[in-house]
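All protein chains but one are shown at their positions in the complex.
Chain IDs A, B and C follow the sequence of writing; residue 1 opens each chain.
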Amino acid sequence: MIDKTRANVTEAVREVFDGATVMIGGFGEAGSPIELIHALIDQGARDLTVISNNCGSGEVGLAALLKAGRVSKMICSFPRTANSTVFPDLYRSGRTKLELVPQGTLAERIRAGGAGIPAFYTPTAVGTPLADGKESRRFHDRDYLLEYGLTADFTLIKAKRADTHGNLVYNKTARNFSPIMAMAGQVTIVQTAELVSPGELDPETIITPEIFVDHVTHVPNPAHESELVAAGATYP
Amino acid sequence: MIDKTRANVTEAVREVFDGATVMIGGFGEAGSPIELIHALIDQGARDLTVISNNCGSGEVGLAALLKAGRVSKMICSFPRTANSTVFPDLYRSGRTKLELVPQGTLAERIRAGGAGIPAFYTPTAVGTPLADGKESRRFHDRDYLLEYGLTADFTLIKAKRADTHGNLVYNKTARNFSPIMAMAGQVTIVQTAELVSPGELDPETIITPEIFVDHVTHVPNPAHESELVAAGATYP
Amino acid sequence: MTGTENSIGWSREEMAGRVAQDIPDGSYVNLGIGIPELVARFVPEGRELIYHTENGLLGMGPSPEPGEGDPELINAGKRQVTAKPGASYFHQSDSFAMIRGGHLDLCVLGALQVSQNGDLANWSLGGPDDIPAVGGAMDLVAGVKSIFVITQHCTKDGAPKLVESCTYPLTGLRVVDRVYTDLAVIAVTPEGFQLVELAPGVDFDTVQERTGARLLPIAEPTSNV
Partner (left out) sequence: MTGTENSIGWSREEMAGRVAQDIPDGSYVNLGIGIPELVARFVPEGRELIYHTENGLLGMGPSPEPGEGDPELINAGKRQVTAKPGASYFHQSDSFAMIRGGHLDLCVLGALQVSQNGDLANWSLGGPDDIPAVGGAMDLVAGVKSIFVITQHCTKDGAPKLVESCTYPLTGLRVVDRVYTDLAVIAVTPEGFQLVELAPGVDFDTVQERTGARLLPIAEPTSNV
């Protein structure tokens, strides 16, 4: 019978391997699965390619994963934030590579990867430095760039409420990249603040259907990145 | 101030012009906006290109629009149904053209049109007669077809509940094509069984955000196509 | 060979039950219209399968009790169904993202013809006066991880449906993994059709005779695999 729950975050991230591509949900702190990221730091996988909109702040969560030297490449749209010093240092010293992707193109590439679309055309970034080296094509008198779908070996996301089959709903703007990353991850790993039985979520309101989810672990009171940073927290 | 409500279905479809492309929601009878379609028959626009998954049944709704001779071309995935004789006659006599599109490709073309994606690649239909004349390309050792986004001058859909700003939720599998057709229609026209004020729909559960909707009209007890067909109804 | 159907071999229900035996616990499954729909009745004890219908529902349950259905809760065959606990509704683009994106484990489809390299023809007889209609079949065979076909071994006229190469318009190239017929279970392998199991009372020669391509015998188990 179907039960995707895992005992804790440690169990949930056990399979992540060296060299894996990992999508991590969140826009700023909203939706960032901090407890799963910290478990991944403990787990030890390295040489990761991480796909996430930002690069974290302070020295917790994604920034801590970067600081621990586990990320060889970031694919993101906005690696700078007010309290972010970890990524800039790694980038300038050449220890972490960066593929900068416009936010909407990043989102669409992730959705395409999850939807079995290998490539699509977009008007975004035409005529800019981010078009360098990209194939372009004209449709109806306008130029477009060819962009490729993105998939990942693992996706780490945070839900507000999940059932044991893996159906998910999110909290407000914490939804952001999580539903599309759940689609694009070969193994999608979820931390959820509330865990319920199948049937307790209204089928009209489920945002991520269970088919996209592999492991669910209950993290009842997830930390907020801004509060950790304000308190000067670091991980590990 | 924003109020997208229209007094009745007649007002809602007033702008449809001869030669327009019209998307019509529904999969079989589920989600078919029968009252809007009947208003469109009364309105009189002709030479329409209609994009809809099926071709209706009996002589009501979409089948009645076809029978009235208003549709010069259908773009759909499955024009045959148990109680459908109208379209087969029109097709065999050459009075209505058909562009047959696999259902998933149809859905993705509509979403692409609404999302500003002019074209994308799909593995669907490679090696079949529906690939004839289509551009193909190889990615990662697999062949894909190039498919183009679809948009429409007007979209006609049915909602379960709408607010006066045009936020929508649907009923069960009546959702089907409606959310993506709402995105792809230049003017999106909605009939809703319930009409409420902004704020009465939970923002976490809105399926079609108001930005995709232009006209909303209240049709409290929409007819079911199967019941009309069973009763031998015809329109007009 | 007219009239051979069901005179020997498995009934339609037995064919459906035989398919169900091969579906692992926890699978996400799409069932095509017709005989494939029967498979849902035969989920083996102890297994939980989640059914997807491409018109926008995951967690599809059986037909409603009389008078309890909703004309807007239907399956891809446009018949009324129910939703199980844990079900979810979604729009067509999300539904086919599940299909095309490889998220479904299995699809069971009917067939007009299957070729020995796994090509499937199941959407059109190709007649000049036919109304072509394809629905989601081409998306399903292009995207779902495994494709099982369930079909009578021969047409009503006795013509083989398992053939060297299809003559009807194709649904997809090299997509079929297994074929379940009234006479046998047959795998599509790189070497062609390979017998997996015979229906009770049916022998290899009978199946070969009614198959339009070479049939390989049941693979002997080897000690080194």
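Operating definition for what follows: a contact is a pair of C-beta atoms (placed from the backbone, for glycine too) under 8 Å apart; a residue touches a chain by one contact, two chains touch by 3 or more.
Because the structure is predicted, anything quoted here is derived from the model rather than measured.
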item	value
Partners of the unshown chain among those that are drawn	A, B
Residues of chain A in contact with the chain not shown	27-31, 53, 77-82, 87-88, 91-92, 98, 100, 102-108, 110-111, 122-130, 170-180, 207, 224-227
Absent chain, residues of chain B that touch it	1-2, 111, 113-117, 163, 165, 167, 183, 197-199, 201, 203-204, 206, 209-212
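Operating definition for what follows: only the chains that are shown with their structure count from here on.
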item	value
Count of contact steps on the shortest path from chain A to chain B	1
Chains most often in contact, by C-beta pairs	B-C
Separation of chain A from chain C, taking each centre as the mean of its C-alpha atoms, in whole Å	36
Chain centre separation in whole Å, for chain C relative to chain B (CA means)	30
For chain A, residues contacting two or more additional chains	115-117, 203-204
Sites on chain C at which at least two other chains make contact	83, 89-90, 93, 96, 99-100, 142-143
